[in-house]
Every structure is written in structure tokens, then in C-alpha cells.
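First the structure, in the form of C-alpha cells, and then the observations on it.
Just one protein chain is left out here, and the rest sit where they should.
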């Protein structure tokens, strides 16, 4: 390992001054080890390390690993960035729900030491690719770790969404929207919409309608190698595609969104044996009353 | 009965030419009886009865009964209009789901005959009033037969909604939105969001969060005399209040929406003994497999 | 107040020796006040107060108030016993979930002092009556504070249950069973089966099928004055009626169970303003994530 990128969510710095202290210690230690260190621009400003500031592109292109200090949102974004070149991501949770983080802020230094020394494992997670097909061509491409979501803004909510799997018609949902989620994303929006939990290693996706106006619908779990397409009916406007709850693009009537397993995989740094069910129990008090 | 208002959804006319024929027959019959007849402006144009055109306000103020030819949306709107002066509404279903209509298009003439002759019953339905409280005053007032719904447009969806019942804190839902529904509205958006069915006569409201990001939430049924308040957190923008899925207003951070039983009641013309459960079974294939 | 009945769950005594100490203190204080004191037989043995032992019938007939030391199960049973003569019940929670209890064990003495001094309120809760109609007559009658539940024992689970409300057919569920629940019972089996929460004061019942083998079913909330009947199909054997999850009777094919609001009402002693939503939040972490 020769270069480490550090991504800091500047909002978390504001909420918790300890973040500055801890991150500055780690930056100093990394530099002492002779490593090239880059910090995202906002984060660098927030912790007073402007001299290490780099663009997101530089972080993605030049880092051998990414250390991400923030909540699940920051980690999701870094995971997408890192996935293109297969860069592993160490998630460090600061506040928030923390489903993707591996350690807390108080373990940051020790975790980075182990990362640099190579005393860590890497867990790969399936990702989703989506193409927006418009006028016969691909207008947009996206990569997601959690989910691809179609919703409708504004007052009127219901819209018909024709969903196919491998070209075969599954259903035309009249709904608020539709989620195609990875196992990783199953604890996010899919859960809110009534979907099942998918254990991280399951070779499957889940297609969950959001508030369908029918009783005859349930989340449908399909194979990881299946291709889901969602068609926005002609004339329907105001539909949005949202990627990991963060990035998005407006869709037009007639657009088809094709969602399938991405070739890229998110690579999460693991320092302890991963234990998804323990996480479920800790975060959700799973099964307890 | 001296004056009848007729409301026709012009879109249904386009979809079904039979509507013109049937409505014109009824208008002629009503005029022959010496009744004052008014038709909503769009509808009058659509069926070629411009000479009877009247504004919505005139229809509301001057009719002894409203005959509504359209889907549930048209009937909802007329029911709100009629409720202010207690005008009974006869719903005539043309296409669509038809939960509120009493008869189909083929029964229109006969139904109007019975209405004019007074050979009908009137079923009263509870309605909701909502006040938007802003800067210490009431900024807006609304009346709903189905539901008052808070949602958030745009890409980011989750927002915290602090909900109180009679001033007592129920929960602060981090959710896509929240529905306060009457029994009548329980088969509409509330059903999509996972809520229970409330039989029409139940003296209760149901408060249903939309896609809450937690497992520890369920629809909560409260008494019809309870007052629910929903507070939009300061700084949260882009929240909309939607009334019966039709009318709406943008809310600001800090707004409080107070929802309670309205003094007005919708008055639905009934020609047969109302049978809600038969409707459930017919519309939803209730309990069948 | 001249006589107090004390009901102690002997299992809780075994699990928590402090129960003995606290209960004995209270018994002594009650006797010092010159009150007649009776203790249920099992409980009297468990706390070493055999001289005060009385039958359940004597407790019900001769007490002006019941103090119940146990979990929700013990309180449910005492509430049924007390309801016949309108005797108020003070629930003292020892372990367990404690939805019905008013105080914890450490508040027992103080709560009893206030009860005896009349410094308390009484909250009334709707109860259910059920009659098992067999061969044209009423074979059994039951009283419930939480719920009346029909289920099927053994390996084969599905059975058709024809449900009517006020004689009108609601549905014939092919299901594992059916729950008719009061608002009080809505947090019990009804919740497990996916039903909504009903605030305690709502004038309604909820009819919830258990694992229906259809998508087209939901819990249905009906008016408190409605009468629900559930018919066991001829030839179906092994069906059980369970009352408050405790008492039960085997049903035969052709039996009809008629469930409606009881004339009796449970009377719960309240020492603080009742706060159902706080209870929801505390017991279920309602709305939290």
C-alpha cells in the first residue's frame, strides 16, 4: 500500500469536534509512514488539512484504499467511487445508523494501522448497474451499492410502472414507485417499503413496489443474474431515478430503466469476522420485544 | 327538490361516448320536470349543453342535489363541494375503481328519477378538516373526505414528522410521509401504505406513516374526536400537504398541520342498502384466493 | 373501601424473592388499616400468608378492589374476574412486558396507599363477550379484555372461517385462524398477526385473520357496537376458541361464535394520567430507528 485516500463528511465534523482530532492524528501517522495521503476537499477544509486536498476523481484514481469517516451515506458514495478501480473502503462510523461502517471513531487509528499493515480482509458486495434507455440509446448509466429507485415527485403520486424480468412481464404496478435493491440495500429503503432482509451473500435482488395501490403485490426476490426493466408509461412526467438515495436523474415518459448486477463490486475492509445477524440484532433489536 | 347540479368529468366523455347520450337524456328529463339544472362548465362543453353551464360555486350554492358522472376523483371533489351546504351527492361510476359511486352509467336515468322523487336514502360520512398553522396563525384550511397526506417531493425522501394526538406525543416518524385517513379513505392511500380497512361507520381515524424507516411503527387508529397534529421540522423544505389526493399546498419548515373531524359531513345518495363488505369483496376479491 | 383482594402470581415469586417482601409489607399495612384482606390461594402459599387465602370466587365477590402482582396474564385474568361486579384492578408489574400494569413492584406500597385513600382514578376499558352457538342454543359464554381467537391445532392448519358483521358477509377466510380484538388487545396477538394499534378509547373492534392464504385480506376495523360472527364449517374439527390467550374451549364443525361488546367493562386503577402513546414508545421503541 502506497497511497491512502481519506474521505471526511464535513457535517459530521461540525457535529462532533472529536472527529478533527482523530482524523488529524491519523493523517499525521499515515504521512509518517511515508504514504501518499489525499483528503476530499470539503473534508480537508473541515479538519484543517487543506494541503492534502484532492478531487474525488484523484481520490478514486490514485488511492490504494479509502478511509471514510462519516455515516452510511458517505460510505455508499465512496464505495461507488472506489468500485470502479476495485479500491477497498474502510468505513468509520460517526453518528447515525452505521450499517456499512466497520469501526467507530474511537477505533479509527487502530483500524488504519491494520489496514496499512495488510492485517485485514476484504468483503466483496454485489452492486447494481442501471441504464436509462431513451430513444433507442443509453442516455445515462449508474452504479449503486444499495438500490435503484423510481419515484414520482409532486402532488399526484400513483403512476403505472411496467416491470419485466429477463424480458418477461412481472407486473404493471400502479404505485408510488419501485425499488430494485441489492442484499446490501435490503436494510435501507426496501425495508421501509415492507421488503424482506437479504443476507449479504445471497445471489439475489429484490424488486419491491412502493405503496402499490393493490393488495395483490409483494416484494419479489429474483436471481442476481436476472435483468429487471422498468418502463415509464408514455405521457407520465415527473418520474425520478434515484441511486443509493443520493444521485438521481429525471426520467421521461417512454424511458426504460434496465437494472442488473454490475461487473464492479464494492470492496469493504473487514477487521473482524463479518456478522450480519449480530448487526441486525444490534441495530434493529431484531426479534426482541 | 327544485334544482339539480350535474357534474360530468369531461375525460370520461372522451373515453366513452355513451356518457354523452346518457347525460343528455337525463338533462332533458330533468328540464321536463321543471327543475333548474346546472352543469359544470367543462362537463357542459363535453356533452354539448353549454346553455346549462355554471361555475363550481354556483353548483354548490344553488343545487339541492348533485349528480356526479365520473370516477372516485370526481365524486370526492363534488362531495367536498356539496358538504359545505349539506347537498347530497349521487355518484355515477364511469370506468375506474368506483368505491364511492352508487350506480353505473346504465342506471343513471333510473337513479336520477328516484333521486328527484325522493325515493332514496342519504348516508352521511365523516370528513376531515385540516388547518395549516404558520407563524401563530392559520394559513390555510382544507376539507377532505378521504385523507390528509404529507409527503416530500424530490430526490431525498425521508423527513422527520412529529405526530401528536390531543397534544400528546405519539411518535416522530422518519418517513416518506404520513396519512391521516377517514374510514372512507381507508381503502385509498392508507391501503397502499399498509393500513387497515375501517368500516364506514367506525367513529375513528387512522394515522398511517408512509414507508417509515423503522420496524417499530404500525398504523394507529384513534378516536374520531381526537385531534392529530403533524409538525414539519424547522429547516425541512419541499413538504406538501395533499387533500384527497387532489388539492394541495406546499408546507414550510415549522408548519404544524392540525387534522380533526370536520363539522361538515359528506352526504351520499343511496338507492340500495349500503353494503360495504360486498364492495370489498367485489373490488378487491376480499379473502379469496 | 372495606376489603381488598390481592392476587399474586406464584411463578413471579419464584423468579423474584423481592415479591414476597413487598407483598407481605402491603398485606400487613392493609390489615393495620382495619381492612378485610384476601389473597388468592396459590399466591397466599407463595408469600406465606395462608391465613388470608381465599378462592377466586370469594375474591371476586367480596373485594372492593383487586391488587394484582404479576404480568399481563395475571392482570387480564383478574380484570375479567373483577369486571363482573365492576371491581377496579390495580396492576403491579413484575417482570414481563407489562402493558396493563400501572406501577412497578417498587411502587407497590405507595400505590396501595393511594388506592385505599381513594386518591386514584379508574379507567374503563371495553370488553368482549362471546357466545358459542351450537345446535340452536348457546353452549358457552366468555368474557375477554384482549381478544377472542379461533385457531386450529395439529398439523393441517388452514380452515375456512366464514365471518359476518351484523349478519352481513365480510369474507370467508382460508386461514390459520381469526382474531377479534378490543383496543386493549390490539397490542397483543393482533399485533403479531399484522394488525393495527387501536388507541384505548376508540369505539371499535378489529377483526384480523391469522396467516390467511390470500393476498386480498387485511385487518378490518368495525364499530364497537357491531356484532361479528365466525362460523366453523361443518366437518372441520380441531378448532379452538381461546379467550385472552388463556381460557379456551374446543369448537365443533357447524359452531358459530358470536362476538360483541360486553356489557361489563374492565376497570383499571390509574394513579397517573394514562398515556398510551408513551407506553407504545417505551415498550416498542415506537417510530424509533
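The first chain written gets the first letter, and so on, giving A, B and C; residue counts start at 1 in each chain.
The working rule: contacts are C-beta pairs under 8 Å (C-beta built on N, C-alpha and C of every residue); 3 or more make two chains touch, one makes a residue touch a chain.
Keep in mind that this is a model prediction, so the values were computed, not measured.
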- Message: So one chain is hidden, and I want to know which residue out of A:1, A:170, A:227 or A:271 touches that hidden chain in the complete assembly.
- Response: A:170
- Given A:20, A:35, A:197 or A:271, the residue that touches the chain left out of view is A:197
- Item | chain C residues touching the omitted chain (full complex) | 151, 153-157, 175-176, 189, 191-194, 210-213, 215, 240, 242, 245-246, 248, 284
- In the whole complex, what residues of chain B lie against the chain that is missing from view? 97, 215-218, 285, 289
- Note on the structure: Per the touch rule stated above, chain A touches the missing chain via residues 165, 168-174, 183, 186, 191, 195-199, 201-204, 206, 209, 212-214, 216-223, 226, 275, 277-278, 280-281, 284-289
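What we mean here is this: only the chains that are shown with their structure count from here on.
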- Which chain, with its centre taken as the mean C-alpha position, is closest to the global C-alpha centre? B
- Could you tell me the distance, in whole angstrom, between the mean C-alpha positions of chain B and chain C? 38
- Query: Which residue numbers or ranges of chain A touch two or more of the other chains?
  - Reply: 215
